[in-house]
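Only one protein chain is missing from this complex, and each of the others stays in its spot.
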Amino acid sequence: MSDLELQQATAVSAASHAPARRRGRMPRIGTVLAAAFVVFLLAATVAPELVATQDPNEIAPGDAFQSPSLAHWFGTDESGRDVYSRVVAGTATSLLIGVTATAIGLALGLGLGVLASFGGRIADFSVNRLVEVLFAFPGLLLALLVIVVYGPGPVTATVAVGLSTAPGYARIIRGQLVAIRSSQYVEAARVLGRSPARIISRHVLPNALLPIFVLATLGIGQAIVWAAALSYLGLGAQPPAAEWGAMLAAGRTYLATAWWMTVFPGLMIVGTTIATTVLGRALTRRGRGER
Amino acid sequence: MTPGSPTDERRSIRGATLRRAGLLVAGAVFVLWAVATLTFFAIRLIPGDPAQAILGGPGSQASQEALDQVRRDYGLDQPLIAQYFAMLGRLLTGDLGVSYALKLPVADLLGAQLGGTLLLAALALMLAWILALGLAIWSTGRGRVASALGEGVEITAAALPHFWLAAVLIAVFSVGLGWLPPVATGTLAGFVLPVVTLAVPLAGFLAQVMRESLLDAMQQPFVVSARARGESALGVRARHTIRHASLPAISLSGWALGWLLSGAVVVETIFAMPGLGRTLLQAVTLRDIPVVTGVVLLVALVYVLMTVLTDLAARIADPRLRQEAGR
């Protein structure tokens, strides 16, 4: 089988077993919505003062715990600050934490994973042990240690979360690569005498990309959630920063009386994860030649 | 004996197994050693004087004489490298040292906490698996709506912080309905909410990964041929694809363990359960070095055992891995 035949076979099987996947020309509604949400996030990141309705740090103790209204779309918090404006103001920090931590984790994980699956038995053995050592070190402890040593704040939280997710990525990437390495089409390519570099770049990485992409899109939300856990322990973003995780942690105290304080930042985290996932899917489908 | 006779083959298999076992043990010892070493030096980075931690913790007003005495007693006046080897020596004899704060043997302290945390983690992992598999199977290959719904549920579940989920569960099931106690007191009912709190976000995560593999698997040639042989869609899903799909999820279980233990720090605090997570948090706050080291080593030990198990499980799920000897 030639490369072309191989690709055609894959495409055919994909098409025949995903009857629900439409092959029309129009982008899906979900994709459009996701794109709109991401545009909103980007706007909030670049020019929060244009998207927000108020100064996110302006206090008004007399207006504390107001439920959502026309004046305060997402209500107000315990200091009378506008939750919507704080959610907008927190976008940049939260995305920075989510994206950077994921990038750190993924980059380390990808490097280790590739080394383990294609570097021979010794490399595989060493990487596996290294990953195990990192695994055996509970992620939150790693984060706590980093914070205790270097002081709390978004940067330490990001680095801590990134480092603690790396072994997980390494492990799943390695698993994925090993499975693909021994799959029929790679074996076929090997039989055809393709060079290892070409096999990795043409067959393995493209096939491994989708799950990695999914991991990454999930990872952004996960990283924000872990940073929220650090905030719950009092060691996340420092006041008055309106980071989503810190807002969730702060609002939890008032869950029974002011649900809007946690629900809206929480929805932002979920929304970001869903939007990035949906867009990620759309991009992979395009890469596979679907629509 | 001629080469290729059945006895010879069995012997070579046994040899491979033995070699593999040897490698596993060596790997395990290496991991434990590396973790002990990393912890030892990482903790030295933390600002603060261990002697102060021994003499009353933060804000201690111990006298200089008392501090000097404690430094001598605990060997803290020795060079760092001597302290390191002294610690390794103690570890070799199974001695984890004495807690700075509680002045009790670390082994006794942690021994009492290990069971609860492991039970919590194991139950949560099981529940997460069941939820994830159920959701992935139900929503995959069933059309766009089911798929989108399943995915939405998974992503939302994965994005729920433990502390928030716990608060909602307590508000609904303890305060609202009065079905389950908000504080775990060692009863079975007390375990329900902590386990669910830990399992739901993990299930969302596992299901995501499984769905991708499941979709991939359903496009594989062996599924095409199985369908061509006339097997039903559900039959194919159950027999062929789940196995395939569970591979990455199995290799994730090790990750899940570390994830669960990190989650346990929060969950044990909220539900007031005794356990390793809470012990760890308190030990870090008090700079109780022997307890931190002990918890990390214990977790590493559990992890190493867990790796062996998932390794075996992966081999059973994927015959291709069985042929890879000595990995």
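To keep things simple, chains are lettered A and B as they appear, and every chain counts its residues starting from 1.
Here is the rule we use: contacts are C-beta pairs under 8 Å (C-beta built on N, C-alpha and C of every residue); 3 or more make two chains touch, one makes a residue touch a chain.
Criterion: contacts and distances are computed from a predicted model.
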*Going by UniProt, what is the name of the one chain that was not included in the view, given "Cytochrome c-type biogenesis protein CcmE", "ABC transmembrane type-1 domain-containing protein", "ABC transporter substrate-binding protein" or "YeeE/YedE family protein"?*
"ABC transporter substrate-binding protein"
*Pick from B:104, B:130, B:145 or B:305: which residue touches the chain that isn't shown?*
B:104
*Residue-wise, where is chain A in contact with the chain that is not depicted?*
57-59, 61-62, 64-65, 78-80, 148, 151-152, 233-235, 238-240, 250, 252-257
_Absent-chain interface as seen on chain B, which is shown_ = 47-49, 52-53, 55-67, 101-104, 109, 112-113, 166-167, 170-171, 174-175, 178, 181-183, 185-186, 269-275, 278-279, 281-282, 284-287
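Please note the rule applied: only the chains that are shown with their structure count from here on.
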*Provide the C-alpha centroid distance between chain A and chain B, rounded to the nearest whole angstrom.*
21
*Within their complex, state which residues of chain B touch chain A.*
23, 27, 30-31, 34-35, 38-39, 42-43, 45-47, 141-144, 147-148, 151-152, 155-156, 158-164, 167-168, 171, 201, 205, 208-209, 212-213, 215-216, 218-221, 223-224, 227, 247-248, 251-252, 254-255, 257-259, 261-262, 265-266, 280-281, 284, 292, 295-296, 299-300, 303-304, 307, 314, 318, 320-321, 326-327
_In the complex, chain A residues that touch chain B_ = 9-10, 13-14, 16-18, 20, 22, 30, 121, 124-125, 128-129, 132-133, 135-141, 144-145, 148-149, 164, 167-168, 171-172, 174-176, 178-179, 182-184, 210-211, 214-215, 218, 221-222, 224-226, 228-229, 232-233, 245, 248-249, 252, 255-256, 262, 266, 269-270, 273-274, 277
